[in-house]
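The other protein chains are all here in position, but one chain of the complex has been omitted.
Read from first to last, the chains carry the letters A, B and C; within each, the first residue is number 1.
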Amino acid sequence: MSLITVEHVARIEGHGTISVELDGSIVKDVRMDIVEPARFFEPMIVGRRFDEISLITSRICGICSPTHTVTSLKAIEDAMNIPVSERTELFRKLLVYGSFLQNHATHLYIFSAPDYVGLPSVFPLAETHPDVFQRALKIKKAGNELCTLVGGRPVHPVTAVMGGFSQEPDPRELEVFRDRLADLVDDAVATAQMFDSFEVPEFSSSGDMLALVEDDGYAVYDGDTAALEAGWRRPVAEYRAFITEEVFAHSNAKHSTSGGRSFMTGAIARVNLSRDMLMPRAAEVLASLNVRVVEKNTFLNNVCQAVELIDACERCTMYCDRLLDEGGTSVPVEFEIKAGSGVGATEAPRGTVYHSYSIGDDGFVTGGDIITPTAQNLGNLEADMRAFAPTIADLPYEEFILGMEKLVRAYDLCLSCSVH
Amino acid sequence: MFFRVIDKERLPDLIAGLSSEYEVVGPVEKDGRFVFAPISDPAQVRLDYDTTLLPPKKWFLPPKETIMRFCRADEEVVDDEVFAPPRVLFGLHPCDINALLLMDNVFLEGYVDPYYKARRENTLIVGMSCMPTETCFCNVWNTDEVHWGFDIFLTDLGDRYYASLRTVKGAEILDRHVANRAVSDEDTREFQRVVHRFKQGFNNNVDTTQLPVLLDAKFDSPIWDEIGDACLSCGACSMVCPTCYCFDVADRLEPDQKTGLRIRTWDSCQFKEFAAVAHGQNFREDRASRVKYRYYHKQWGYLSKFERVLCVGCGRCARACPAGISPVKVIEALQTGEVQ
Amino acid sequence: MSAAHTQERQMSSDGNPYRPWPARITSILDLTEKEKLFELRIIDPEIREAFQFHAGQFVEVSIFGVGEAPISISSAPSKQGFIELCVRNAGDVTGALHKKRCGDVVGLRGPLGRGFPFEAMKGNDVLLVAGGLGIAPLKSLINHIHDERHEFGKVTIMYGARNPSEVLFRYQFDMWRHRDDFNLMLTVDESDDAWDGEVGLVTKLFEKIDVDPDNTYGAVCGPPVMYEFVIAEMRKKNMDVDKIYMSFERRMKCGIGKCGHCGVGHQYACIDGPVFSYWEAMNLQGAI
Partner (left out) sequence: MAPRVVIVGLASDFGCQVQMTNIEDDLLDVLGLIDLQYWQLASSGHMPEEYDIAIVEGAVTTQEHVELLKRLRKTAAVVMTIGSCADTGGILALANCVDPDVAYAAVYGKGPEVARGRRAPGPVDAVIHVDYRVPGCPIDTDEFINVLSRALQGLADRTPVDPLCAICKTKENVCFLDRGEVCLGLVTRTGCGAKCPTLNRPCTGCRGLAPDANLEAARAAFVSKGLDPTELERRFDLYNAAREVTR
């Protein structure tokens, strides 16, 4: 028996180790050890005031901080029954999409692409393929600047508060940005085509796929949870009933199952469940790619992210237009502090994130629960790893490792999120 | 000086007219208070403002300004051009105009500061009469009146303005952009009545006789420790003060480290490092000595050079200080030996 | 007193007094572990010729990317075409300067400030007292007196350093030591075997001298703690408060009376000083 380990897998957000137990070339066991230290966010928020919670939970993840902020605000607004304006929702959507743009560009180009072109990092591309490198930075930068425009800075937004925004961007800047987003569509299309051209192994994940869905749109900010294969659709408030979390000895992150089965969440799940809701250009490009209608090849999560980039650019252009044309206000609504419990769910770039809190009548939090996409994905990832490893076990060591790393990276893991 | 009268409803003509030739900066509302900001529409201008958050000094000495660009390899300045667009500062109260005159002493005497000078030369000043507020004490320093340092000064007579024209340029732009007429005796009588009412409106009357003596004699007074204990060393007072001019200079390299900028930023004598030198020596280490220095310099140091006190009684520091320290309170404390 | 004594011409050719002139380092001498002596020549010949200064004045040395530091001119005003700076490595700018090599270019602004009243001192005895790096500005004065020795009476130099390895300008002292028209006294706080001079604080040297109070000028420069004690000794010798001169070190950013950092009492060290008479200094609250 021998044990292969890849410690602190590079180019993923957070610290994790791949372990493969081999008996000759027979794969005995495969694990993803999450060594990222626990940070105890859930107990940490207990005893803090309702208006500090989104500041704290934003720090679960530096990449999806806009999503955590928005989800956290929604959960507290749900608990205290605070409605927000449509304008506030539009700005929040821009914030979430800003993090999609920046995250997908980072994941695709900085984390994943080097695997497919045989490089240790993206930096050498700056010289060999300056156009690709510049495109990566252009999309990423637009994402950051969208978050900055709306939230005040790229990481950990400042302006998003309970019931609205502390400040709105200058309409002139919004106008400039709208044009910039419209411009970016072509870069997103080129990204999708590039990832479509990369060869990926034939593979089908055994788990189900879960994502938010809405009747009238590509669900990102709101919606119910739907399961692709199990076929159900349920309100997010019931998430505790359809997602079960379990603790495993080798991992500081918990694993999730739904109905006893592992599942995947993220771009591939969203595209599978809501592909009819994509914006025109995104839909058109998707149709032209090699991705099949119901696609369960985990490796194609990358292509699905690229399709979402196109959708995000188109959609945000539309949102900017609406914000510029329609009036309304995002000034925080007046509210009364009261006791209650609430749930918020949003699509983070890498899957659905759930926050739920209970608040006492003094406005201080008495309990909280957070499930991040990566925590949901880990069980499925290990199942995929177990299924995939034997198919490449006879490859030379380096290639075997690269194959496993590619699979892991396809999930766009966020390990610090997973151990929050 | 020459005088003209403008009907109140015609004033927007003047602002709009000036906007065609200059960048016009005037008082506008911000979150319930006022700031001097560029005007795009005469209706934005709030001539009923009490005082602005920052004084007009930022238009001459910006909070942060690149004074030169350099190239590191050959230790050479590549650019020290001053950007000074033609500008009108509209609606300045007498205290703020007087403050600029005090700043002029520093920046235009001795070594001339080319950045300040260029902006000063390219800026026209239109003054505006005001009414005293709670925190105003310009009466104490005689800075409630202003006789030069502006191009036009408008005194509000209710339905019309009494315009004092100090410069050729001022007379010219007034004539060009707004209907005006000669001053009648009644106008001048009304002007006197308004000024009288203004003078009656002050409620701060601190005794400033022999202030330099008081400051020197009380240099070691425990009063300063008491004030020092209350001070947050936050520097808010210096930032909002129209007559505080201290600055810091620091170099910043561009990310490629090849070229860089020499940047000056507003500084404050209330900051701990302000008087620190090498080898751990700091001439004003404790808060009390720093607070004391601010008042000492304003009311005696500057006076010893320019024969005026470096304060115009605008009251901004009193409003900005979270601990409520103000010139009036400090002077009173020195006189009575008690901090109120 | 103030404005009249300061140099008021705009320094730089384009009228920007903040803009340094490029100057080349033409020689570097290691004096001690921490101090080096730099010889600098302004590159532009016209400006180089026009550069006239008084002992006690200083320049702002500029290293782009790092900043500026005020440094006293150590060479004599009578020597033209170059200046000497004795610089201790004390931080960013001085540290960066220490890393420079002969032939490198730095920026220079000056001369700045008010120096010693050389003209008024003529015809009198002079007592110069330096502690540590305080010898840097005084050396300029000593050199100037040396060049016009016949104009002065008795010249006494007292110089104290912490230990023999920190004694600056040894080569100069060795020269002066053998002249009988300079009374040179060196002392160190802690001696070593090779030291043949005095041991103890510089104030101890006062026991050994006689002063004619009616016509002696004093010039003092050293660390802040030194002034009080040296002046007490001078006062014991009945020297006049307005004939004792001292140079002050303060934080400076501009050197031309704008930035406010060097405020001392009601004056600015950069334009009203750095040299003040003791009478003036007594009137500067918080100065000594």
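Just so we're on the same page, a contact is a pair of C-beta atoms (placed from the backbone, for glycine too) under 8 Å apart; a residue touches a chain by one contact, two chains touch by 3 or more.
All of these numbers come straight from a predicted model, not from anything done at the bench.
Undergrad: Of the chains you can see, which ones touch the chain that is left out?
TA: A, B, C
Undergrad: Touching the left-out chain: which of B:16, B:53 or B:131?
TA: Hidden-chain contact among the options goes to B:53.
Undergrad: Mind pulling the chain C residues that touch the left-out chain?
TA: Residues in contact with the chain left out: 65-66, 91-92, 95-96.
Undergrad: Which positions on chain A touch the chain that was left off?
TA: 8, 10-11, 13-15, 35-40, 42-44, 46-48, 52, 55-56, 59-63, 65, 102, 106, 110-111, 114, 120-123, 126, 137-138, 140-141, 144, 152-156, 158-159, 161, 166-167, 247-252, 254, 416-417
Undergrad: By the contact criterion defined above, which parts of chain B meet the unshown chain? Give residue numbers in ascending order.
TA: 30-33, 35, 53-54, 58, 63-64, 229-236, 238-240, 252-257, 266, 268, 271-273, 287, 320, 322-324
The rule we apply is simple: only the chains that are shown with their structure count from here on.
Undergrad: Please work out the Cα centroid separation of chain B and chain C, and write it as a whole number of Å.
TA: Result: the chain centres lie 38 Å from each other.
Undergrad: Nearest whole angstrom, what separates the Cα centre of chain A from the Cα centre of chain C?
TA: 66
Undergrad: Give, as an integer number of Å, the spacing between the C-alpha centres of chain B and chain A.
TA: 51
Undergrad: In the complex of these two chains, what residues of chain C are touching chain B?
TA: My answer: residues 2-3, 6, 8, 10-11, 14-20, 22, 62-68, 88, 90-91, 94, 104-107, 224, 249-251, 253-254, 256-261, 263-267, 271, 285-286.
Undergrad: Would you pull the chain B residues touching chain C in the complex into a rising list?
TA: 67-68, 70-72, 74-77, 80, 106-107, 109-114, 216, 219, 245-251, 253, 257, 260, 262, 264, 267, 269, 274-279, 281, 283-284, 289, 293, 296-297, 300-301, 303-305
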